[in-house]
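Pasting a structure below so you can have a look.
A protein chain is absent from this complex, but the other protein chains hold their places.
And now, subunit A:
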Amino acid sequence: MDNPAARAIVRPMTQDTDLLITGGGLNGAALALAAARAGLTATVIDAAPLPAHRDPDFDGRSYALALGSVRMLKRLGLWEGLADHAQAMSEIRVSDGRVGVAEAVLGLDFQSAEIEEGPMGQMVEDRYLRRVLLDALAGSDRVTHLPGRKVVSQATEGARARVTLDDGTALSGRLLVGADGKRSGTAQRARIRRTGWRYGQTGLVCAIAHEKPHEGVAHQLFLPAGPLAILPLTGNRSSIVWSEREAQAAAVQALPDADYLTVLRPRFGDFLGDISLAGARYAYPLELSLANAFVADRLALVGDAAHAMHPIAGQGLNAGLRDVAALAHVLAEARQRGEDIGARDVLGRYQSWRRFDVATLAAATDVFNRLFSSDNPLLRAGRDLGMKLVQAFPEARRGFVREAAGLTGELPELMRG
């Protein structure tokens, strides 16, 4: 296949598709598949090259998929390839603690048994989720996947959005979707400004192996420096998301593994026995970054390109998938009505659906974090009382469980039961 002309005959390059999606991450790939399911064609332009190995080692990255997200992956036919690698979360325990104070009193307990829909979420590793998405992209005849390619310019012309790639390829589509993360070049080129701030905190992320089984229980521990989430992975392993003040986090991240674990142990407690690292360590600055508009002329933003959030409740990917499901829903309806899927009224429906949800969630996680990342005795007393109240009233508790499971608000078709 050295002759480019011969290759072109074997696999003709699709120049025009319904959707042009920039960013081949989880949201971009899920959108292409959801669009294909609705009868639309999509081209996914991904700056990242294809992974070198089909079965990479566990790198420590994983996601807490809310029930709504799991339903969506099932509808897209992806769950079969993930089920064996997923750990159900049947319970979330929330507690308030201080480093070194052993066995913090468990303030709040949310159990899946309180809602009828089943486990409130599933933990999956990044490597498995990415693989099923890439395989599905390759297997769909409505999707063209262009890994290792960058967009250098974009424009609109009549009823088409047009992009030019770094190798000179020109592509067009009825709608351009930016799924290219919180530094979205797609949003920048459309001159969409952002609002946001840093929290002065860093999220330290790693996976650990532990002696005792976790029984599918997730823990959210509120420490003065910031929250610590312990999320169950398959086997005797858990994923840790650990927020610390920036300077402290930088110091911890620079430590060798053994010393890192020494800092983690008193925070983590010993309820799962001894712990060791089970993958690489990551550090992410915590910030809130909202695009001032989620849509523009023949353009829509999804995921972090629209809203990068504090990952306190693990809602980043879930909120992104909810964008994807809502956009796919709006586009599928528009297609069946014969509407232009890139028209302003159609995109306006997506924006008004998602912007309110996202602003509410961003504000709630922001307040939640400020409230819980504090050692102020008055705030501590207030939130202890609040936790006791929520714990005492089953209706309030069920409300939290449904929220965590992603089952509140108007659900897109892909996330309905």
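In the analysis below, a residue touches a chain if its C-beta (ideal position, glycine included) is under 8 Å from a C-beta of that chain, and two chains touch if they have at least 3 such contacts; residues count from 1.
Definition applied: contacts and distances are computed from a predicted model.
Protein name for the hidden chain, per its UniProt entry and selected from "Ferredoxin-like protein", "Ubiquinone biosynthesis O-methyltransferase", "Deoxyribose-phosphate aldolase" or "Protein translocase subunit SecD": "Ubiquinone biosynthesis O-methyltransferase". Among A:Asp126, A:Glu287, A:Glu339 or A:Glu413, only A:Glu339 touches the chain that is left out of the view.
Summary of contacts with the chain left out: across A:Gly139, A:Gly235 or A:Gly348, the touching residue is A:Gly348. If you put the hidden chain back, the residue from A:Leu50, A:Ala83, A:Ala138 or A:Ala159 that touches it is A:Ala159.
One chain of the complex is left out; on subunit A, the residues touching it are 38-39, 158-159, 333, 336-340, 343-345, 348-349.
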